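A quick write-up on the structure given underneath.
Note that this is a trimmed complex: some chains were dropped, and none of the rest were shifted.
Which chain is which? They are A and B, in the order written, and residues in each are numbered from 1.
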Amino acid sequence: MSLVQLDNYGPWTVTPSPRRETDLQALQARLYATLADFVGAHDGYAFFDRFDNMIAVTDGMTVADHERFQEQIRNQFPVTVSIGVGVGETPTDALGAASQALQAEGSAQDAERTERLATAGEIGETTGSLTIAHFDVVDVTGEFTDRKAAGETSLAIQRATVSLASYLREEHEGIARFVGGDNIIALCPSLDEGAFEAAREHVKTTTGIDLQVGIGEGETPHEAGYRAKLALEECRETGRRVDLFGPRATIDQ
Amino acid sequence: MSLVQLDNYGPWTVTPSPRRETDLQALQARLYATLADFVGAHDGYAFFDRFDNMIAVTDGMTVADHERFQEQIRNQFPVTVSIGVGVGETPTDALGAASQALQAEGSAQDAERTERLATAGEIGETTGSLTIAHFDVVDVTGEFTDRKAAGETSLAIQRATVSLASYLREEHEGIARFVGGDNIIALCPSLDEGAFEAAREHVKTTTGIDLQVGIGEGETPHEAGYRAKLALEECRETGRRVDLFGPRATIDQ
């Protein structure tokens, strides 16, 4: 996993005086879109996380690929990025390793620490199969979007995200992030169906929100994630709440 | 306030088969950036909210301005947007009115409901002064970014956001949203310093996270928000935890 961190961004946003918020929102969003496109070209996955710290699943991307991304940002944006890359047995391990590698280079607000690329472990090798779980809220349109105030819906989904992310992190060293709409995507170790059912129940109990989840495995994040999406489509059609992608006829990816 | 909703977006993302996640992430982010730029040109504020439902503070933007935004999206993106616009005594009122106006037009997943512009109240008039509060985490770089794993930091800030947003919504009919980094921006009715101190304490008690906040008032969201940023700079310099923008010498905005 890769942690992409904007160099000395906080100070930049207020120098020489605070910059217009909508300009910063647009800048951050486009910089994230650039990351999403870049890792997408390598069959990876990206999450906006905190925007000034973004995370990406970059199995198979080499050191040179990461440097190329840094070059593109430097040439197209008013800020630069440092990147920590880590490998690990679990998603939490990998992101922890990436974080530590980057922290060892200096502070995020050290003006001298720019465009570092810090790696922990062997980068650029795919490490076998990975698992992605794609969650959404059961009938979000009927239950929320079309009925409740936007502020209420949004808060409900944020609560479900925090509940799910905390649970998967503590129980399984997984990483879950909100990706828009009512969708939450989780990077997980290989888990059985019962583990996902338990996660669903945890979220239902703590927040009252009913999730469903499709699970896929694959050699790349895109492959695993695509299968998870197909499994989630199965949930929507069959009413099942947990669906593991199984053997199917030819898949057009 | 305006609620910008992508028309029939969920079905589109899986038709004819699930679309690549990174492509969707980039699409959503750029569409949001377009909104931020558009309302920014009118001195407004924008929040990504759920990306398929975005919210904007659009005081002074006319019906024609909103239609122009719909036109731009139609001409530049593969999806269209409907918009609900509402006014109200409080941010929650205004967003509630916008939500209801849009819901009355039909379901977000009704393929026939496209490019609606539904208004509730008199649009295009500035309604006097508004208040923006700009929060961030005290010493987030030293306490979190440079020390903890990215996954942990991110979760902590999400928890703080949910805690603050829930509190402000319930106590003051305010709307708070994460805007990147460790920043949370809240639209509030006019409140005294004690109310913000109480909000800080609520977040500290429920999540352990120490926030500071700058508060600004102004005729436009940009003006109020800019003053809030200046006040937050005061917090960073003086160690105060709550700062209201007060009389100052000439401000270069």
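In the analysis below, a residue touches a chain if its C-beta (ideal position, glycine included) is under 8 Å from a C-beta of that chain, and two chains touch if they have at least 3 such contacts.
All figures in this text were calculated on a predicted structure; none of them were measured in a lab.
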| item | value |
| --- | --- |
| Full complex, copies of the single sequence (shown: 2) | 4 |
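Just so we're on the same page, only the chains that are shown with their structure count from here on.
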| item | value |
| --- | --- |
| Chain centre separation in whole Å, for subunit B relative to subunit A (CA means) | 21 |
| Complex interface listing, subunit A residues touching subunit B | 3, 5, 9-10, 14, 17-18, 20-30, 32-34, 36-37, 39-40, 44-46, 48-53, 55, 92, 95-96, 98-100, 103, 107-109, 141-142, 145-151, 153-155, 157-159, 161-162, 165-166, 169, 175, 177, 179-182, 185, 222, 225-226, 229-230, 233, 252 |
